[in-house]
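Removed: one protein chain of the complex. Kept in place: all other protein chains.
Let's look at subunit A:
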Amino acid sequence: MSATTAGILFVVSLVVALVLVHRPLGDHMYRVVTGTRHLRVERLAYRLIGVRADGEQTWSVYARSVLAFAAASILFLYLMLRLQHQLLLSLGMPAVAPAGAWNTAVSFVTNTNWQWYSGESTLGYLVQMAGLAVQNFVSAATGIAVAVALVRGFARRRTDELGNFWVDLVRITVRILLPIAVVGAVVLVAGGAVQNLSAGTDVHTIAGGTQHLTGGPVASQEVIKELGTNGGGFYNANSAHPYENPTAWTNWVEIFLILLIAFSLPRTFGRMVGDRRQGYAIVAAMAVLAIGSVVLINVAQGMHPGTVPSAVGGATEGTETRFGVLNSATFGAATTLTSTGAVDSFHDSYTALGGGITIGNMLLGEVAPGGVGSGLYGMLILAVLTVFLAGLMVGRTPEYLGKKIGAREVKLASLYFLTMPALVLVGTAAALATASGRAGILNFGAHGLSEVLYAFASSANNNGSAFAGLSVGSTWYETATGLAMLFGRFLPIVFVLALAGSLAGQSPVPESPGTLRTHQPLFVGMLVGVTVILVALTFLPALALGPLAEGVR
């Protein structure tokens, strides 16, 4: 079989697997977030947390609970990092300095998992598993909870209740994330991922040198890192590391886990609003964008234009032999289309256009399919903007899922949409305007601009991957990307919840012959068009100076 055929089959098999699984998983998630019964372990958790499980919250209380939980998480993680040398299983690692600890705490709480450090030389095991991996679970659960609250806003009528954040958080963690994670971790270990608490083994190598083989609870963290679209590697090399991603088939499993929840949530959405076709329309728009991106990046990496790739005869720099160039490209697309940011190959060394596609994926706002939860609410915001634009064209008040999209709704959706571009463009400009910002750049010229643009696209979108040539271990980048991550995560969440509150309070408008049918291909096409055009208008100048200038000659 030729490498091209194998690369195509690899993508096709992922699509087939996701199509098969989205239904049972989507239905399961529907039952989890709408059910009224509590498991015993959940009751115990509510008692320990001190919340009433059956009380519902208004949008502002829900939002305050999300923010309070994030604040407590950042504080807890920051303290763990600062006190690491005092903790168990620290492996003798010193405390993390304040700027770095702030950056990492924010990074993991915001589901970004941007990493300025090398895991193997900075962090002990307790911080990794009881600090970082916990946030891998709960930041993912928070994203799903916010998406569910927005969907409740569409589904409910004349109420100010959007559910209970604590119940959503605990249920999603216990009933969705944990069971998949346990099975997934065992599967990864079967492939060769390590899972132990040993400090490592010193060996005399075959050729007579020495090598320190590292250990750690890697598989348990690896699986939730992909499933929760987090992306923070146990080791610096992330999913390129043979102990995190040992074989070609574990690579497939990891891509599958990355896409699993985000592509199943539209099914949950469809069931919650009582019309599965609405879910299919959303997932169709996601799939069109995702497949387009995967095809483009595979073509760019497979054809390998550019000076060094032509000299080499392939885009193999920064890729692992076992994965090959094409499967690495597919992983690169999956990780940037979602908010994952794990890498199994290093995007900085991709062809100019291939690397440009990874940036473009993030600049789409990560909606195809996006991070767990955040992808769904991002796409629903774009759907709101799409019906608004369509309404402008025919001159009638737009509606979506029976709810009127009035001035307040459009304002909130617009604020949501404007947050990310503002953070990316202002951040990139600030980096290029200051000496400390420019000091981090590794590659010259257009590629250097791409490194900075990538960094802010990645942090503001809570992706976490990098053109890793950029040295982000300076106080300037740690502070700036920390702020971008924080605002990039929580401002949109507040706007989404406010929108949910405003929608839930409405009584539904009956469908009329003039209503835009939001489950039909026409709407899917418009949604894809709006997503691409808004991004192109916002970012084309920046992309033209970076990846396009480098790749087009």
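Some notes on this structure:
Here, a residue touches a chain if its C-beta (ideal position, glycine included) is under 8 Å from a C-beta of that chain, and two chains touch if they have at least 3 such contacts; residues count from 1.
Here is the rule we use: contacts and distances are computed from a predicted model.
The listed options are "Na(+)-translocating NADH-quinone reductase subunit B", "HAD-IIIC family phosphatase", "Outer membrane lipoprotein-sorting protein" or "Potassium-transporting ATPase KdpC subunit", and the UniProt record of the chain not shown names that protein "Potassium-transporting ATPase KdpC subunit".
The chain omitted from view is touched by exactly one of A:A101, A:V194 or A:L516, namely A:V194. When the omitted chain is restored, the residue from A:G131, A:G341 or A:G464 that touches it is A:G131. Among A:P217, A:P266, A:G373 or A:G437, only A:P217 touches the chain left out of the display. Considering the full assembly, A:V174 is the residue among A:A53, A:V174 or A:V295 that touches the omitted chain. When you scan A:E120, A:E409 or A:E478 for touch with the missing chain, the hit is A:E120. Although one chain is not displayed, subunit A still touches it through residues 1, 3, 5-6, 9-10, 13, 45, 48-51, 61, 64-65, 68-69, 71-73, 75-76, 118, 120-121, 129-131, 133-134, 137-138, 166, 169-170, 173-174, 177-178, 181-182, 185-186, 189-198, 200-201, 203-207, 209, 211-215, 217, 219-221, 224, 235-237, 240-243, 246-249, 251-252, 306-324, 327-328, 343-346, 348-352, 355, 442-447, 450, 467-469, 550.
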